[in-house]
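Report on the structure given below.
Only one protein chain is missing from this complex, and each of the others stays in its spot.
Which chain is which? They are A and B, in the order written, and residues in each are numbered from 1.
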Amino acid sequence: MSFVRLIIARLVASVLTLLLVSVVVFTGVQGLPGDATARILGREAPQEARDRLRAELNLDDPLVQRYLHWAGAALKGDFGTSFASRQPVTDYLAPRLANTLALSGLALLFYIPLSILPAIAQARRPDGPLDRSITVLTVAILSAPEFLSATLMLFAFAVIWPVFPPMVQLTAEMGWPAYLHALMLPALTLGLLLATYGVRLLRESLLEIYRSDFVRMAEFKGLSDRRILWRHVLPNALIPWMNATALNIAFMIGGVVVVEKVFAFPGFGSALVSALQLRDLPVISAGVMIAAAIFILVNLLADIGALIANPRLRSRQ
Amino acid sequence: MNTRLNCSALLAGLTISTFLALPAAAACLKVIGTEGGGTSLTMDPAFNNLNDDSYQQNLVFNKLVNIDANFQPVPELAKSWSVSEDGKTWTFVLEEGVTFHDGKPLTAADVVYTFKRLIDPATGSPGTPLLSFLDPAGIVAVDDHTVAMTTGDVVAELPLLVANKYTMIVQDGATSETLKSTGVGTGPFVQDVYDLAQDTRIFRKNPAYWRAGLPVAECIDLKVITEEVSRVAAIQAGSADLILSAGPAALTTLKDDPTAQPVPAAGAGGYMTLSMQTDAPPFDDLRVRQAMKLVVDRQLVVDTVLLGNGIPGNDNPIAPNNPMAFRSDTLPRDIERAKALLAEAGYPDGITVDLNTADAGPGYVMLAQIYQQMAAPAGITVNVVNNPADSYWDLTWMKTPFFSSSWNGRSVPEALAYTFISSAEYNEGRWSNAEYDALVTAMRIETNDEKRVEMVKRAQEIITEDGGIIIPAFFVDTAVLRTGCSGYVPHPSAAIYNFETLTCAE
Partner (left out) sequence: MSFRTSTPAALQWGLAILLLHGLMAVLGPFLAPYAQDQMMAGLPIQGASLGHPFGTDQMGRDIFSRALAGGWIVIGLSVAGTVLGVLLGSAMGLFSGTVGGWPDEVLMRLTEAFLAIPFLIFALLIVSLAGPGLQGSPWLLIGVVAAVYVPRVARMSRAAALDVVARDYVLAARLRGEGAWTISRREVLPNAMGVLLVEFAVRAGYAPILVGTLGFLGFGLKPPTPEWGLMMAEYRNLLTTQPMAVFGPGLMLATLVVGLNLFTEGLSAMASRGSAGRTP
């Protein structure tokens, strides 16, 4: 199969997947039990008020009709109107998504050195004291639920050593520096959490490559340690690490709910959770679709990247 | 309106604003709320639902008549009022020189519009049943500064009853669509930034506020943090100036902390309930109900569920420390008597009941668990059913025989009627007691204060002895001020907040 055909095949597959996700999500969300109107208006709302709201929100139209209407509008970028706020869904979700993307991006900047540097240090002297202590630390963080780690980070860097503000306060007039400063602590927390996986993975890869023949050849050739590391070992070790990193990026979009809750961060994950609690169906559908679309996109890019980097994969998978 | 995903526009906006960056609003006081509204937040008093709605509406609006910490009416936009000879017409005289935030002067027409809109079923407000005693045709603007309300029957405490959370005064002609996100009121602060997506709400001092010299603060930055640890961290780090309601655990954490000052409310406000539906077995038997109440150790509930921040309750909605309470001591726990009553009622070996609860309100689950333990020695086996919180109000509350609930602090006549008369919409106990109903109707038209207090006391006695609601404790809300801040006292009602005198030394 030629390279271009492979890419097109992957593209088509991604689009199909996206379509499938839209059906799954929409049906699932419509099937959520519980009355949106009661939650939005409150327990003391009279039945007439609830019925009135029900009619306004077209909650009683047939399912297929609602799906087609929704899907058609979504393709044009219109995700409908939130039940709870009566504002367009995109007005509410777009800034939230931007915040989460910014948070993820910043977290990625922390993640890269936090996962690469310790792994290198460990691989240089395996089973040495540094290796052991870093392992203990990563295992400790891995074994604790995220909300505990996040809460500890909050207390460590916002209360005990008040380097950062304890809660995220974003305003439209903030400049970039203030915005980044506000995001710093949650991003650091997120980066640290993800790095614990990256470190372990990279350490394994590095050790595997260090043992290989071709490194031994380089050593015989008299190349310096540093050169071997940075020019030969690391680039190869990074390939599986990058694959995992792609998965982590995708995870960040939907999985940072916990970090958002602890830091009161107005992000995408918490928007989805509160929409779930309110049964704000348009927001839920739009949110899950967007998260899925990002995941599919990131995977597609990672696949294409892998295909470019590794010609051997271009034969039949 | 452009509804396309406008990431690029947002990024462009952020870039531009970098160059136009204004200095951070350092003078804004950071007020932290506890119960968030998210996207269902509204600026429309007619649709006030959660505490978060109350936080923001109290900043921007005033009421005609407000309620003080003892649940007595105090003048606000109405500087005085009087009642006619026959007791059926109340006349309110409005303050002079009051303007809305857009400069329009307050007139009687605005008051009339506000109330008529609330009463109109087409508006769909949850507050409509509360004002059922008002006749829309009887609400008249006598002149620009005088409003008259004429009712069919005598309503002895009308000023108190028109002071509920829905009755904040809006402009004549304001629609539900605009009021949802824009509140133009007469209040101490003006809505400035209202960005629900970024979770930023800033309110600036109203320079033309009709109460001279107020408000003290330049601006208020309102935010809700649902995580208690994060709220505590905010105060300890100095990023928050006021936490509106600190939970018992937070108060324990901040007890000896020099950076925080707890400020308890002046009186008891809301209360917790375990509500029994009295129209079906086993709770239709008075003896069973009394047994269920006798097992409660009320002080223990206050000490554990509220960690001391509360007052024991006597199974009626008036707190024992209220001057109108029919008894100020705490009902004792009596296991033997409970057992005897159960035996009399035909349950000599005890009884098994399901208690439906959820994490849908403060302390619900804990109270249910404690009740289970307290009831066991009397042979009452309580099966605690912990339902999911977000569907509790539509599927469980008032739809099962024995369930958890709680109610906000209210004025005495409202409290006695709202959930206890047989025709009440929220008659949680499905209770019907003719003597009680008659008393409540009578006290409503009784203009002699002494006689009315007698009726109030008798009414409480009936609820305590015959009713189906166990009320073991009242909340005493406590706010936390950062050291250096002052001028805020929480109101016993969770729907009333007064930020006029809040100030912080820098």
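Keep in mind that, in the parts below, a contact is a pair of C-beta atoms (placed from the backbone, for glycine too) under 8 Å apart; a residue touches a chain by one contact, two chains touch by 3 or more.
The structure displayed is predicted, hence computed values, not measured ones.
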Fill in the blank from the handout: Answer for the absent chain's shown contacts is A, B
Exercise for the section: For the chain that's not shown, point to the residue among A:R39, A:R52, A:R96 or A:R200 touching it. Expected result: A:R200
Fill in the blank from the handout: Full-complex touch with the removed chain, picking from A:L63, A:L117, A:L148 or A:L301, is A:L148
Handout entry: Residue in contact with the excluded chain [from A:T37, A:T189 or A:N248]
Key = A:N248
Exercise for the section: Using the definition of touch stated at the top, determine which of A:P126, A:P177 or A:P235 touches the missing chain. Expected result: A:P126
Fill in the blank from the handout: Touch rule applied to chain A and the missing chain gives residues 13, 16-18, 20-21, 24-25, 28-29, 31-34, 126-127, 139-140, 142-148, 151, 155, 193-194, 196-198, 200-201, 204-205, 207-208, 210-211, 240, 244-248, 250-251, 253-255, 257-258, 261, 269, 272-273, 276, 284, 287-288, 291-293, 295-296, 299, 317
Problem - Interface with the undisplayed chain - residues on chain B - result: 228-229, 232, 247-250, 252-253, 300, 303-305, 307, 359, 365-366, 369-370, 373, 384, 386-389, 391, 395-396
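Simple rule for what comes next: only the chains that are shown with their structure count from here on.
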Problem - Inter-chain centre distance, chain A versus chain B - centres from mean C-alpha coordinates, in Å - result: 39
Handout entry: Interface residues, chain B side, partner chain A - complex
Key = 1, 3-7, 10-11, 13-15, 17-18, 20-22, 24-25, 36, 38-41, 47, 49-50, 121, 124-126, 128-129, 177, 180-181, 193, 195-200, 202, 221, 223, 225-227, 229-230, 233-234, 236-240, 389-391, 393-395, 397, 425-426
Completion exercise
Per the touch rule above, chain A residues touching chain B in the complex are 33-35, 38-46, 48-49, 52-53, 76-79, 82, 84-88, 90-99, 151, 154-155, 158-159, 162, 165-167, 169-179, 261-264, 266, 274-280, 283
